[in-house]
Structures are given as structure tokens and as C-alpha cells.
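As you look at this complex, bear in mind that one protein chain is not there, while each of the others sits in place.
Chains here go by letter, A, B and C, matching the order in which they are written, and residues are numbered from 1 within each.
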């Protein structure tokens, strides 16, 4: 059964140095507040997994949290490069980053097969591309019926999955809606799951019978963190702060400027980010 | 794009003798009216696929529509045997029925991999059971990462999938909710898809962003058939007629009684079944 | 209050319900398992999570379903997921603590047959088949089996293993790579049997009130063994019987009303 904890305790009790961790979210519901707490707690040597390591992972990588990254698209969505990610890969700053690079289809399938407790996922993937030449974790499998050759990738099963959702009820069940990404699969494939939520309600009330709900008994800890996805968004609560994504390109280009921003807006304060987090740094 | 047709035309233009056909529904939304139309049109040599061939398939098998059946549980849910299915398997009446027998998990996975255009599905299945000894379509596959041996089954990709749903909008998009079974997978893995619906609405109106909707462009034909799932049910429209399921045990036990019922309630009339369909036959 | 004594079938359901804990997550089948799980929920295990293979998670039906997918199960569920997801993420995913199975036949190692009587290719009786049972037996942390005990159901040799229990006994289960416990309890209508620790042969560990060793020996299709210390199962309490009978009466009326 899920325990209701404050964010600091939730992260402290679930995320350990060296863990394999996925903070998932496909543009929507990215668990920024939880990721910032991991940075504040100075976790080290994490293997980070995510389809779309975006600004949050750029920050975590730049702050030296990660030893390795399994991913499929490492950019600032709609804006361009992730400069901290690039600096780690190109220059080993703040230290070298091992990468295991996939395509979206393979990552998504690996999350599915992980949630299904299978050791690998099969897909018609990587045909003619160079990915298998640089990633030994992309292998071949032969269909026992048609003899076709297909791609196989190892399942994703994390030590900890961290997601953000719209709401929990008092029993610790969690509802999410909108763009769902691979969050359910990340949670169901993980040993421990931490969920931050916009609010806690007495009851979800009338709803579609097929509403996306994670039951309490698959979750380790729930923390109420309003605006916990900012500058990403929570459908029905607040929109994506596209301006922040645009501004991050400048903030993150330079190591010192990046460190100054992290010090001021993440390390030196415990509140979640708000629109004021561009003060003193935006052009 | 889906075409709106009457049921007779929809079946006539999509289901051909010898086709591989799935009329799916897991207890809920079973497309009885469409199946009865197939019987009336005297289709022959169909390979029928369904996880839970229940009364509808009992009727189709008893009326000689099927040449083969791929299934995972062939009973009258909560009641007992399917006597027409048994008669076909045990005595070859009205003619022999080839069976390819699976477990639910394998059928569900095969529908998924069919919808995903993969040739096979992998599962941790059939461990220690006798199914692989009687079904050459259950094979082994070795994980290229862990060397574990897992079960593989061929994907399900039908010529025609037939389902019943709550409603379509005027553009031919189809909404279903409640117990969803494998209907979406059956449709997405099929060459042609026929959907009967309780009603056609101007617009689905306000709804969850993740509502289960099949877009018009994956559907071949839509027919408006109110009560088209009776004596199964349509969540939000009418309940399951459990009494019919109980009564079917008696009706179907005897070949002549079965034929008389089919003549009276399916062949001699074109309307969908109603509660009156037990008149003259119920105990 | 004067309560009619429990039938053997009722005693079996009550015994099964008592085996369930408040924090269990149960994969429920139709019939006795469904009655037992809901009885547990309505008595000592109010928070027990009930899952039916039709996809309904955390369901709290007011009447027992006739089928595995009655609307009542969906109406009262926390949520309902598609069937492929139920079998992949939830069952195979290892999320279920207790699976409930029944069957047409069981052998001394708690293997089950629900497929066929006689040869597979020339069956004497074609049964419905496995459905969810093969993987329920494999992936739930443990399974309970409920079945009436008689010479047709408790047999020396199965014509077909639909759901693997302890195979040929001993460490057969583990040798196939199964990490779950498998059948840990058979709740029959005369007694409870449990696999002996080493051999995994089913052994009678408790008799119902009024049932003798001879009764069990006579009805069992193999020379059944008894534990050294044999318990007598306390009879169903008045409260258990009342809740169960109310539930079954509500069910009868509900299904009758629909049938009428």
C-alpha cells in the first residue's frame, strides 16, 4: 500500500546511490520537483532511464547525479540541444556519461515488456540504421513461425520509478490522464514507485470505467506536490511553461550560468519552481 | 473511412466463405446480432477465433459455419458446457471442427502482437502444462539477453474482425467502454472490421482525453443495431440476460431442440433477439 | 437467532474465505472462489483487492457475478483494463498474491485438468479448457484450489495437465523455472489438503466437522495421506453463514430478476 510522505522523505526512503531510476513523462507530467529533490539529496551513480531526457535530466546530468543514461531522444523539445547532456557526452563534464541509445519504439516496447515481467521486447525496429552498430543491447531474434529476423531489446525494470500525476485519493490510488507516456509501464516494471500528485481528493467521483488509475498497492510512496511538474504541465491544472523551455537554451549553455541557476532555484530553496524562476537569468 | 451500412450489407460485403473471422467480446459487448447475420447468410468454412467462444460461437458451430476454431475457453460462462461445441469436437456434428487451443494469456498476447504487426507474441506461458503437446502452434523462443526459454505463439491477424460497441459518431468513429476484452486488438489486427453500435450520435461530447475510441479510418463498416449484443450486454444500455445463458444449457443440449430454436429465433426473423426469445423453449 | 447448519459447500466457501487476508490481491474465478473472496471482503478482510480476468481491478460487487465479466464487476471496480493488459502487466507482472483455481480433476500433486476427459484427440468429454488457469497457476505468488472431493474429481492420473501444480512433486516446479509457490492449499468440501513440505504430495491437514478419515479415504481417487496432527476445522460462525447466505440470496434475486 502506498504511504503518504513528504517529498523529501519519499525520495530519501526510495532512491539510493547506484540505483536504476526512471523519472518518466512524455512532455506532460514530468516529475520536476521529485528530480530536483534527488539533486538536493546529492544522489550519485544513478543509471537514469527515460525516453525523452529533457530539461530535468539535463539538470540532473549537469549536477553529476548520473553515471549512465538509457534514452531515445535527448533534446529540448521544440527548442534544440540539451547543453548539459552534450557537455557530458562530448567533454565528460562534470564526469563521463555512459549512454545506451535506442529509438522511441524500442524504449516503449522495453517498458511494456518490463511491466509484463518479460526479459525482452520484440519489435520491427532499427532496420538499416546504425544503432545496432553502437549498442550491443540491440540484438536479433528469429520468429519461430515465419523465420523473420526482428530486433530484440532488454526490458526496462527499474529500482525506482518516479512519476507525477494529477491526483490521488485517500486510499492512495493515483489517477492520471492526458498524454500518458510510459508512466504506467515504468511504475509496473519497478521495484519501488514514487508518485507526486497535484492534489489528494476524498474520492475520484464519477468517471469513465476505464480511467487510468494506478492502485495503491503498486505504489511505494505518494507526496502531494502542487505544481510538481512545472515547467512541464499537468492537464487540467496548469499549462506547459514553453517560455522556460526556450529560456533554458541560454541558461544551460554555459557551465557557470547553469550552476548559478541550479544553486539559486534548486539547491537554495525547497519550494517547487514557479514562473519567477527566470528572474535574473532570462534575457 | 467507415461506411454506414445496414447489418445485412455490412456482413455481405465483408465476410466471405473461408475467411478467418473473430467476433470478439469478453462477456461484454458480444456481437450476437452480427453473428446471427453470418448464420443467416450461410457463410461456410470460417476459421473462427475468439478467447471465449460462448453461446454465439456455440450457435455458429452448431449451424455449420465453422471449419476451425482458435480459442482459450469454450464454455457457457458461469453455467457449464457448450453442448454444440462439444458435439462438434466429440462427435463431429454437424461436421468435424479443427481446434487450436490456447490459454487466455497467449490468446491475448497474440491479439496484441497481431495489432502491432509482429509475427509472434512472447509470454511466460504454458510452463509444465500439456498444451504444447497437443498444439504445434505453441513454440519456444530463447531470450537473447538471459537465455531464458519462453513460449511463443503466432499472432492473430484476421480477415475480418466483428465487434459491438456503445456508439459511433457521424464521422464513423467508435467509442466503447466498460469491459474491453481484446476488441481493439482484434480490429487493429484485421484486414476488415465491422462494428455494430447501440446508437449513432452527433458528437461524443465531453469525455476523458483517454477514452477508448477506434477512429473511423480503421473501420470498414458500421451498422446501427440497438440491442445488438443481447443476451450479452452493453454497459450503460442494458444488462446481461443471465437467464438466457442459464436457459441455453437446456436449449442446446439436444440437436433438434437447438435447430428448432435457431430456426425460430435466428433464421426465420431478422430482428435482434429480445427477452421473448425464451418463449416456447424455456423450462 | 436460529441458523440452519452449514452445508459442506458452504463450509468449503467459508474455509476458503478464512484463508484470505486483508492485504491480499486475489485473482478471482467464478463460483466458489468468487463467493469466498467476497465473503472475506464482507467479513474479516474489508480491504482485500479482488481482480477478475475480464479486467476489473479492485471490484466490490454487491451480488456475485454469473460470468467473469458481468456489468456489476465493472460498475463497482476501481478501474477496468483491457484483457491483454490484465494478463501481461498484472498477472504475468507478478502483482497478484493469491490465485483461486478450481477444475474438473486434480491429482495428488495439485495439478489440474479442465481440458478433456479421455484422449485429447478423441475426447470422452470435451471440457471448456484452460482459460486463465495455466498462467494463474504460474504467476500468482500462491494459489488456492477449491473443489468438491470425490472419485471423479480427485483422481490418480490426469489425462491432461491444464494448470501445473507441483508436477511430479519434489522440486519439479522450481526445476521448470517457476519461482512462485504454486498450490499451497486445496479447500475441498470435506477437508483441507496441503502439499507436504518435501514431496509436495497433497496431505489432509484438517477435516470438517462431522467428516471422518474414512470418508475422505473412500472418496479420494488415490491412497490419500493424512498429516500427523490433524485439525478439525471450526464450523462456520453464524455471522459468516448469514453474510454468505445474504450474498447468495441477493445474487439469486438479481439473476432471477434479469432472467424473468
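Criterion: a contact is a pair of C-beta atoms (placed from the backbone, for glycine too) under 8 Å apart; a residue touches a chain by one contact, two chains touch by 3 or more.
Here the structure is a predicted model, which is why all the values come from computation and not from measurement.
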| item | value |
| --- | --- |
| Shown chains touched by the chain that is not drawn here | A, B |
| Residue of B:97, B:115, B:180 or B:225 touching the missing chain in the full complex | B:115 |
| Those residues of subunit B which, in the complete complex, touch the missing chain | 1, 112, 115-118, 173, 184-185, 188-189, 209-213, 215, 217-218 |
| For subunit A, residues in touch with the removed chain | 26-28, 51-52, 71-75, 77-79, 81-82, 85-86, 89-90, 101-105, 108-109, 111-112, 123-131, 134, 148-149, 178-182, 184-185, 233, 235, 239-247 |
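We adopt the following convention: only the chains that are shown with their structure count from here on.
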| item | value |
| --- | --- |
| Distance-maximising chain from subunit B - centres being C-alpha averages | A |
| Interchain centroid distance [CA atoms averaged], subunit A/subunit B, Å | 39 |
| Multi-chain contact sites of subunit B, meaning residues that touch two or more partners | 123-124, 148, 178, 180, 235 |
| Residue list for subunit C, restricted to those that touch at least two other chains | 74-75, 80-81, 88, 92, 139 |
